[in-house]
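With one protein chain held back, the other chains of the complex are shown just where they sit.
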């Protein structure tokens, strides 16, 4: 079944055992994002330490794709410096918009390469991006940029 | 040409030489009616004398059908008692709604029988009825019924 | 398959399905479509598509303002469709039928034009579709009126216990759904209308989900206005209906201004056309109205009673089979009593998105999400549901495919 390209083992593993789940203190910014068409939602906290992403924690509800994506994202950005976390974000965004045409770079995206198959399903791309969008927004707010609490 | 059934000689005669045209004094009620889709309009005055239609005069702009119809109508109702004028109105209305299916009664409708052909053209029925509707409205107002100045 | 056999006596489902070309579609090679997303939109029979094509190929012209042959034909077809709608819902007068672009526009038309002021109250229910909720939120916010709502019971019904406290002498409008698109519940119109009448409130019924499946009689329902939508009743997209009592519609100010809805226009000001034109500004949805007329003919030929019976049996069958799926919880009434064929459910531990995705792989099309009824989802503590919904062409075999699909979904996620 082609759907197996979406539901990779890695995704189902993160879905069943999400990492960094549960809201933690301290944090610099908290945002809530939701996917209005399907009801997926996430509340996400970011703590920065200078230019380093010190911590990311979240509470979320949604499908396997959105849950696994939050877990993978947290793994990827925590401890990274902002510039490299942001470039990972950019690369993931590009992958998700590629409609299955891009070969993901495992060195950068690690477990997130498993989402390559999701990019072929336009309705699910939003699910995979939800946590990343929230993270991006929270970082902006933590750094004092004008942000929006929901998109 | 089937259109000849609409443009009867009688109609073209009344159109070229309309009777009772031009507003006259005295009058009990004056109304203005218009056909919003085509711009035909009529200003019409009625004078009653008890139960008799003493006078009808009008000023109007429009196509041959609406002009001829006003002329024929004035001929038919002036001098008649209200009850018989109204029953002529009813009969004309019925003729115009008949879609060409009714055989008009010449004793009652006189020249107005020429409009039988118009009833086959739904868009033109309104033209033929404009003056009659105005007359009906003006009579109502002259008798103190609640009326509307345009329909 | 005894139910199927019984239904076949009254209703030749295989003949009916032949009228709908899309039902032969394969979603992927070898995977036939099992379309159970009918509450979102219905499929269209050949007869509707043929009628619309004939309109465009033989009669197309703008309506009302022309005296040439095509314009007269187009006008007759368009106004003929109005007659069909009027008789289909038993309107007292064809002028009471207004064509809109969808149900949503019909409901907004009312919410924008019914006069409201601070102190007035509008009552809706907690199971409204957003299209019968947001317009009233906007209207009450704009005017300073207050929005109140009738809550829901645990089994998916209107909680009528405190109807007397919700609908009061301040209530100007009671707007409620006839059949819920999320829960399937058919509401007791008579009870709500009786209470609304007592206080002199205008009643607005959202019949988007009832008209296609059981038909309605607007006079018997006793409401003041009804909205429904063409695309759910085997008609084309782009057309909706507002029926309203002539006295009500006559009393309202215009909604959209423009061509066709005027009587006399000068630069300084304008006067309005009589009903129905007053509420039909601009070139109307001509081909769509004509197509809707064909859909009504199609439904009438099958017979709304036969359709209702067929769907009733399907619903009973589906409710019974679904409730035997492990970990499945119905959101909404679990029996066929006062309910239609839209069945929402939760599958333990598996998100609706994942359910829908895996079912799609098997060709089974269901809808997942909040179904534009988020407040009711919140009420039942689910962010989203999976919804299967039937129509006149649905078979018990398709319900079987759904149930087998759900078993597959459960296996897939427990691997």
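A, B and C are the chain letters, set down in written order, and residue numbers restart from 1 in every chain.
By our rule, a residue touches a chain if its C-beta (ideal position, glycine included) is under 8 Å from a C-beta of that chain, and two chains touch if they have at least 3 such contacts.
Bear in mind that the values here come from a model prediction, so they are computed numbers and not experimental data.
Novice: Please identify which of the visible chains the hidden chain touches across the whole complex.
Specialist: Missing chain, whole complex, touching shown chains: A, B, C.
Novice: For the chain left out of this view, which of C:239, C:382 or C:399 touches it?
Specialist: Of all options in C:239, C:382 or C:399, contact with the hidden chain holds for C:239.
Novice: Consider the whole complex, including the chain that is not shown, and state which of A:10, A:102 or A:123 touches that chain.
Specialist: Considering all chains, including the one not shown, the answer is A:123.
Novice: Using the definition of touch stated at the top, determine which of C:158, C:177, C:286 or C:330 touches the missing chain.
Specialist: Missing-chain contact among the listed residues: C:286.
Novice: Out of C:95, C:129 or C:339, point to the residue that touches the absent chain in the complete complex.
Specialist: For the chain that is not drawn, the touching residue is C:129.
Novice: Can you name the residues of subunit C that touch the chain not displayed here?
Specialist: That gives, for subunit C, the contact residues 21-22, 25, 27-28, 33, 35, 37, 40-41, 43-44, 49, 52-53, 56-62, 65-71, 100-105, 107-108, 111, 126, 129-135, 137-138, 141, 147, 149, 229, 231, 236-240, 254, 256-262, 264-267, 269-270, 281-288, 353, 356-357, 359-360, 364-369, 371-372, 374-375, 378.
Novice: Just the residue numbers, please: which parts of subunit A touch the chain that's not shown?
Specialist: Counting only subunit A, the missing chain is touched by 34, 36-37, 121-124, 150-151.
Novice: In the full complex, which bits of subunit B touch the chain not displayed? Write them out.
Specialist: Counting over the whole complex, subunit B touches the hidden chain at residues 1-3, 6-7, 12, 37-41, 61-67, 121, 124, 127.
The working rule: only the chains that are shown with their structure count from here on.
Novice: More C-beta pairs touching across which pair, B-C or A-C?
Specialist: A-C
Novice: List the centre-to-centre spacing of subunit B and subunit C in whole Å, with centres computed as mean CA coordinates.
Specialist: 46
Novice: Subunit A to subunit C: how many Å between their CA centres?
Specialist: Inter-chain centre distance comes to 37 Å.
Novice: Which residue numbers or ranges of subunit C touch two or more of the other chains?
Specialist: Answer for subunit C, listing residues that touch two or more other chains: there are none.
Novice: Indicate the residues of subunit A shared as contacts by at least two other chains.
Specialist: Residue numbers touching two or more other chains: none in subunit A.
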